[in-house]
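Quick one: this structure, given as structure tokens, is what I'll be asking you about.
Missing here is one protein chain; the remaining ones are kept as they sit in the complex.
Chains: A and B, in written order; residue numbering restarts at 1 for each.
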Amino acid sequence: MSTNRKLDAKIPGGPLALKWERHKMDNPLVAPGGNRRKFTVIVVGTGLAGGGAAATMGELGYNVLNFCIQDTPRRAHSVAAQGGINAAKDYQNDGDSIERLFYDTIKGGDYRSREANVYRLAELSTGIIDQCVAMGVPFAREYGGTLANRSFGGVQVSRTFYARGQTGQQLLLGVYSALSRQVQAGTVKMFPRYEMLDLVLVDGRARGIIARDLTTGEIKRYAADAVVLATGGYSPVYYLSTNAVNCNATAIWRAHRRGALFSNPCYTQIHPTAVPHMGDYQSKLSLMSESLRNDGRVWVPKKPGETRRPSDIPEAERDYYLERRYPAFGNLVPRDIAARAAKVECDAGKHAYMSPYSVYLDFGDAIQRLGRDVVADRYGNLFSMYEEIIGDNPYQVPMMIYPAPHYTMGGLWVDYNLQATIEGLFVAGEANFSDHGANRLGASALMQGLADGYFVVPRVVASYLAGAKLQAVKTDHPAFAAVENDVRGLIGRLLAIKGHRTVREIHWDLGRIMWDKVGMARDAAGLKEAIARIGELRGQFWHELALSGTDADLNKQLEQAARLADYLELGELMARDALMREESCGGHFRNEHQTPDGEAKRDDANFCFVSAWEYTGENREPVMHREHLAFENVELKTRSYK
Amino acid sequence: MSDKGMTIHLKIWRQARGAKTGKFVDYTVQNIQPAMSFLEMLDILNEDLVKKGEEAVEFDSDCREGICGTCGLVIKGTAHGPHAATTTCEVRMRGFKDGETITVEPFRAGPFPVIKDLVVDRTAFDRIQQQGGYVSANVGSAPDGNAVPVSKYYADKAMDVASCIGCGACVAACPNASASLFVSAKISQLSRLPQGGLERGRRALAMVAQMDQEGFGDCSNHGECEAVCPKEISIENIALMRREYMRGALKGD
Partner (left out) sequence: MASLGSIAWSSVGKKVITGITGLALFGFVCVHLLGNLTLLIGPNAFNSYAHFLETAAHGWLIYAFEVYIIAVFLFHIVSAVTVAWTDKRKARQAGYKYSRDAGGKSRKSLASRSMIYTGAILLVFIIGHIFLFKFNGGNPHTLDEHGYKDLYKVVDEVFASLGFVIFTVVSMILLGLHLRHGFWSAFQSLGWANDRYLPLLENLARVVAVVIAVGYIILPIYMHLTQPGGH
């Protein structure tokens, strides 16, 4: 079912390059000093977007309450990003510009993102690097003392700034340090080991949250003038993903259930270079940074069913399929394309020796060309991580890799102001849908997180607070009691099931359905099957789940169970969205819609829109709304990396 | 090892929330594959326990690839297990023998109180960081990223220590339960960059004072911290921290 409820993205008028500047001018401000202290803002999440927003709003003088499920804000999952962060600095003098970063991102996203948002992102990218340097982030440097750059997939310039293979960690620690300073200054109050379990609306506006103290199990109420969700992505809906085991959709899903529309859930990024799946005992798939494709060459044996070791396969019997199919970009094609190409080869029986679902990423040539030391300097930490997991030495035996769920482009629908369809609810970073369209380019997630956190959220939330004329709301308002009651009900329901299947077992079942039917290649029959099977699995979950312990205690199984309950609804929505989208674009590939040479075939006439799903109740079909995407500055073209 | 994988005997520290102390409880897990991670082995144990209606063993973990710093167990008497330069989540079962008995304890230190079982409270680290582990530069105030060149040597040195994941293994392994390696890593990172140099004296004095106030022990230069540090941070940084501290004390900046 779908309707055409008007979704106003509130894109400012005027030329693209002036929209953000004009928007800043046209919107009201809150004067410094006492006025700002009167406003309380809840920020959920302490990653680049959440932590950045909390710290910056603290610097500006607002009263910020910052929540995270981790034991300290420094562990938010931004920490795990490896390769780098893009910025249109053009320090390399290779023809980069804000325009080009904007264009690359729109094209990389397969023309399914909003022009104005993407332009703002490109525009803010340069200030992010400046800010991070000022905060003491130890970016890689050249001998002359200037900042170093490298290349990432889908672009032909070097605009990626990096700190070894730990760029996300270093940027997050920068955010964490800014946050620490504000905690010390008394503007930000931290709530580590707290999980937001629901959103409280008063008069239709977001006015607070219900959170569980994960140490004691206490359910608590927090009131505010605005709520910012920056809780990251939800790839663990596939069970095995590159994400941390505690990454979850709960905060945004509960907001969705309270009325926030959910956009583009079918756009998921399957990262091409992760350590392959080895056994059912696994709890995650480890990512091998995209930067490896700067120097590594991807290949499979030409002969299907090849059993020889890679060293015994002569050069002539190797198929460097990315270089063959995409000569212009070679091994540096965007992630969606590299991932699908690996699947095509493996499906044809051509694979690395370890498993039918693995391909080689070979550094033999690079080691010959650059020497072992240079390769070790660039990728040493990744090589040792790989060796730790697989037991092979990648300096000698080519690495084996396979795509793995990594990043979710979909998320809560937001307008240009990052405001969801609930007033006063703002969504930043991976948790929203806004900037990456159907596929995110490498090194752009960190850029978006910090652009949202440092620059956009503080500005747009201020405008909201200045203009909204809010009544004071305290936690004794009846709305808090009602939502708290719902949360207690949910936890009670989970503990009362007393079944025989563990959270992990049911989560694995969901993951298998999602990977097989809503993974790298989808078709109508499979998606319909997935919808039916997820529905059944949800039924089993509520009858067969086994939990022990109590709610008034640290109980991680209970936490995971509540998150899985949300995944069991979200997974179905992802399949529905994928079924609805009768085209292939970016990370969403429908077998029915491909070109003769197996590339994604978009349908701009019928699907140049953002889907925005409305929750209508448990086990009821959701309703879809559309935001039409207007391309005024970029010509809609077939994406080609050949 | 049979085809069914290894059998592992575990002696795991169990401690109820709010209890002053706990005790070792013995468990046996079967069908353990060599490629499994140590934490995946504990996941399997927990599934067995939940199915039997017993409480799962609580332990912290998140990224499971050695970068977030959440996990931290003392495995066979060593923080993060017997291998150097790994976190607990990176420990693989291929390093253990079929039939082996493995003790598992929480990180122990007064400032790291046990919350439950193997989960400890490390917020003392946050409070130290809050005293000065930052450059006081508000968003918006930064000059161009290339305005101040930074020597590659010092940028690399800063990166060596900035890679600290705040796991607390240094404290856990230190015979004195000192936090010196952790604190020195941040002081060292920021003092080696021009951006951080402006607040170096104040930072060193304030962070050390907070470390002491939290009740961490003093450093006796045993170097156990460096040996267990998953990121191999050197104790040369502790020397540097002392230098920075004295510099701050004498210059009053």
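Basically, a residue touches a chain if its C-beta (ideal position, glycine included) is under 8 Å from a C-beta of that chain, and two chains touch if they have at least 3 such contacts.
None of the values given here were measured: they were computed from a predicted structure.
In the full complex, the chain left out of view touches B. Within the whole complex, the absent chain has one touching residue among B:V29, B:L42, B:A56 or B:L240, and that is B:L240. By the touch criterion stated above, the residues of chain B touching the omitted chain are 11, 13, 21, 24, 74, 76-79, 84, 103, 105, 108-111, 114, 173, 175-178, 180, 205, 208-209, 211-212, 215-224, 226-228, 232, 234-236, 238-246, 249, 252.
Just so we're on the same page, only the chains that are shown with their structure count from here on.
In whole angstrom, the spacing between the mean C-alpha positions of chain A and chain B is 27.
Residue ranges on chain A touching chain B, taken from their complex, read 52, 55-56, 59, 70-75, 77, 79-80, 89, 91, 127, 129-147, 163-164, 166, 169-170, 173, 176-178, 180-181, 183-184, 190, 192, 215-216, 244-246, 278-279, 281-284, 286-287, 384-385, 388-391, 454-455, 458, 500, 502, 504-505, 546-549, 553-557.
Taken together, the chain B residues at the contact with chain A in this complex read 17, 33, 35-37, 39-40, 43-44, 46-47, 49-51, 53-56, 58, 60-70, 85-86, 90, 92, 94, 115-116, 119, 121-123, 125-126, 129-131, 133-146, 148-152, 155-156, 158-159, 162-163, 165-166, 189-190, 193, 195-196.
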